[in-house]
Each structure stands twice: as structure tokens, then as C-alpha cells.
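What you see is the complex with one protein chain gone and the rest in place.
Up next, chain A:
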Amino acid sequence: MTSNWITTRAWFLMLPLLIVMIAVIGWPLIDTVRLSFTDAKLVGTQGSFVGLDNYVKILSGTNFQRALVTTFWFAVLSVALEMVIGVLAALLLNQQFYGRSVLRALMILPWALPTVVNATLWRLIYNPEYGALNAALLQMGLIDAYRSWLGEPNTALASLILADCWKNFPLVALIALAALQAVPRDITAASMVDGAGAWSRFRFVIMPYLAGPLMVALVLRTIEAFKVFDIIWVMTRGGPANSTRTLSILVYQEAFSFQRAGSGASLALIVTLLVTVLAVAYAALIRKSAGAS
């Protein structure tokens, strides 16, 4: 059998999948590119060619710039918090203690919940009239009156970040825990005999084992946080006063709320481009860590 025939057969076997992929990803993508150069509306007019008008308008407009900044802060803060809490939780769960396996299983729970359920749950917790957070803080004497956490522009984003963090830190913790278990016992024992205290041991001996897996978690979580939509849509819809309007929310509003398919498409393509940059960075990291080991 010639290698030529093997190649042909491989393509033939992959053909059904390729057709499906072209139909559901390729074609919409190409059509989005076409749309982005028009002033098409979601219903009615097909729109006419407007060149780069949409892109110029978006990139120079304050809506896009503000959404970009909001997205940036959401991604940076929530991912940073998740990494810190995740690693701390993993270190704790890596200790020997009674009930450890139960706690390990429990920890997965927030991550296993559908995002919409999680968002609804946190909306209840943040509720300005009967929310648990208000009750807890008031009873501890930290606030003197119930507040609308999601209703005020200066607390809404922080409240969202907290909710997102609660949902996603288990993923980081899980990855970190797996990495911790790969640290040979002899290495930890050797560092104890060598005289390393808890902090030195973590920094010089354990951290090198964590770095690679955590880097993967970091990039994955950053890409996801950058694309964030559902948790925000359920909790604040981008409000109040657009203070939680991230790029994905903006794309949705532009294309569907305002029914401007043309500029919605160009906005979506810009976001796609930004995420692609992150994805390429991810692929490069994976290649690098695969090469290292």
C-alpha cells in the first residue's frame, strides 16, 4: 500500500467531520467577515458595503475602549485571585488529615455547577433586601445598612469577580493538587533534612514542580475570563451604568439588542483576534513545557 493511498484514505475518512466543521464554523466565520464590512441589520436589510467604517467606528469609540478596560480588569483580578486561592487550597488539601478525601470532593462542587446556577445563586447572596452577604456583614458589624452590591457601579464588578472566583478556583486547585502529588516524597524529605523551612521549601523545592501546570491553568483561565459572558449576563446584564459591560456583552448588545449585525460582526472579529493571541501564547507554552519534560 503506498503512502499516497494511506493519505487519500485518511482524508476520505475525515471528510464527514470536515464538512460539518466547514458548515458550522468555517462558513459562519467567513460570513461574519463579509458582514463586518457592511451596515447590515439583524432583520430586514442585507446592508451595503461600507469598507472599514465599522472597525474605525468601534476602535475609536468609547464603548469599545471602556469594555476592553472592564474585561481586562475582570480577567486580571479574577484569574489572579483564583490562582492564589487555588494554590493555597491545594496546599491545604495535600496535607494528611482526617476527612481529606471528602473535602477534596466537596471542593470540586462550585466548578461542577453550571455557570447559570452559580450566577443565580450569587445574585441571591448579593440581594439588596434579603441577601446572605448583607446579613452576614451587618451582623458582624462591618456595614450599618444593607447595600445593593450589584446595583452600584463601584461594587458591581468586584462582586462579579468574587462570584467568578468562587466558581473557578477549584480548577486551579485541582491542577495544583495534581502537580503537588507529583512532587516526590524523597525530595520534600531531603529539603527538610537540608533545613528548608515551610516557605523556602515551597519557593525553592515545590514551586518548580507547580510552575508548568500553573502556567497552563493561568493561560486557560485568562482566555476564558476574557470571553466571559454568561455569569455577567445573568447577574448584571452589563449594568449598572455599563460598569460591568465586558467585550462579549458589548458584542451581544451590538448585534442582538441594537440589531446592528454589521458592526456586531466586526466587534466579534476583534474579540476573536484578541483571544487568538492568547490561544497562540497558550499553544507556545504547552510546546515549551512538553519540550522541557
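Quick note on the criterion: a residue touches a chain if its C-beta (ideal position, glycine included) is under 8 Å from a C-beta of that chain, and two chains touch if they have at least 3 such contacts; residues count from 1.
Rule of thumb we're sticking to: contacts and distances are computed from a predicted model.
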Problem - Hidden chain of the complex, named as in its UniProt record, picked from "1-acyl-sn-glycerol-3-phosphate acyltransferase", "2-oxoglutarate ferredoxin oxidoreductase, beta subunit", "Sugar ABC transporter ATP-binding protein" or "PBS lyase HEAT domain protein repeat-containing protein" - result: "Sugar ABC transporter ATP-binding protein"
Completion exercise
Of the candidates A:11, A:204 or A:258, the residue in contact with the absent chain is A:204
Practice task
Could I get the residues of chain A that touch the absent chain, sorted low to high?
Solution key: 184, 186-187, 189-197, 200, 204-205, 208
